[in-house]
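What follows is a set of notes on a single structure, which appears directly below.
Note that one protein chain of the assembly has been removed; the remaining protein chains are unaltered in position.
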Amino acid sequence: MGTQHNGTIKIISEPFDPWAELSSYETSHLTAGQIGATATFVGTMRDFNEGDDVSAMELEHYPGMTDAQLQLIADEAQTQWSLDNALIVHRVGRILPGEPIVLVACWSAHRAAAFDACRHLMEALKSRAPFWKKETLKDQSHRWVEKNTDGYSASQ
Amino acid sequence: MGTQHNGTIKIISEPFDPWAELSSYETSHLTAGQIGATATFVGTMRDFNEGDDVSAMELEHYPGMTDAQLQLIADEAQTQWSLDNALIVHRVGRILPGEPIVLVACWSAHRAAAFDACRHLMEALKSRAPFWKKETLKDQSHRWVEKNTDGYSASQ
Amino acid sequence: MSIKVKCFASMREYLDLSERDIAGDGINSVADVWQQIAGDKPMPDNTLCAVNQSQADAAYAVTDGDEVAFFPPVTGG
Partner (left out) sequence: MSIKVKCFASMREYLDLSERDIAGDGINSVADVWQQIAGDKPMPDNTLCAVNQSQADAAYAVTDGDEVAFFPPVTGG
């Protein structure tokens, strides 16, 4: 957990409800009337990946470095865009299909900044923050997810 | 209100809580485990605009055409991107600072589609759906908002 | 020829007209509809027109029973 530039990083090991999180975060961190635009992204665990049924996932991270990297990424975004606040919540540990893995939210006076920063945060997180996913398939075998895809390319 | 391509359009005249709306919409319309990515945008009324304090807003629309245009925009997005669902909620009537005006949400298996479609829906809505804003300033004078800005340009 | 005309937002105030049914033989296009309701008042440059709730330009041909609307650039969202 860290705070700088009006931003918050949370790495949590229990399931969370992104909409309840956003609601309570806005109440405690934002000033009504100042915000014109809120862009959010939620990444959720699917029960399939690369053609296989996935029954669970273990999300490993590098305690200390993960927090520092997320803080760095959030600070960079707040330097590049005019944001009132930014929130990153990321699960670690055992995750089941349907459970949210990551929440990113950006608040700004203007929608371009909110959209651009939110997307940038997600891509930066996926390429630079030390998290690793290990999937448990339906036959109880395990496999590491080997790499993240580029989220700016078309995915029809 | 309309439904097609697994999407929903709502034009409402009462305040709404976007996070509660998303929570209940997911429960009733989405299948846990299928969704990997949810991108949302909330546009909220600010208490300032173009250097002036704004105390209230009247949001007028063209009943019938507004619904049809939003449905058309949503259908186009669902044709262009692979979405599991799309939701557009838009306020009309009297709106106070801090109240949400618009909510757009896109659900997909992949984050690029969710992000791209959500942003496209917002820009299409702002340029093509017949809504008009009239601001009440602090001295009780009124003024029409004359045009929307381009949301893809940088806004630092 | 009978046409339902609607005006919205600043256009409603400009013409002091929210909704009116007009009738007459000389009405062939959206521009003719404008002349019927606006008289000498010029159509502002940025005016948008819709026929039966789809956008149309001033030259668009109208037919009996059409709904024709005039409004300024949209500002929702």
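Labels A, B and C are assigned to the chains in the order they are written; within every chain, residues are numbered from 1.
Just so we're on the same page, a contact is a pair of C-beta atoms (placed from the backbone, for glycine too) under 8 Å apart; a residue touches a chain by one contact, two chains touch by 3 or more.
Quick caveat: nothing in here was measured; it's all calculated off a predicted structure.
The chain not shown here makes contact, within the complete complex, with A.
Between the chain not shown and the residues A:Ala32, A:Ala68, A:Ala109 or A:Leu137, the one that touches is A:Ala68. Residues 43, 59-62, 64-65, 68-69, 90, 101-102, 122, 125-134, 144-148 are the ones on chain A that touch the missing chain.
Heads up, the rule we're going with is that only the chains that are shown with their structure count from here on.
Leaving out chain A only, with every other chain where it is, the touch network remains one piece. Central chain by Cα centroid: B, whose mean Cα position is closest to the mean of all protein Cα atoms.
With centres taken as mean Cα positions, chain C sits 48 Å from chain A.
Chain centres here are Cα averages; for chain B and chain C they lie 27 Å apart.
Contact with two or more other chains is made by no residue of chain C. Contact of a single residue of chain B with at least two other chains is seen at positions 43, 122.
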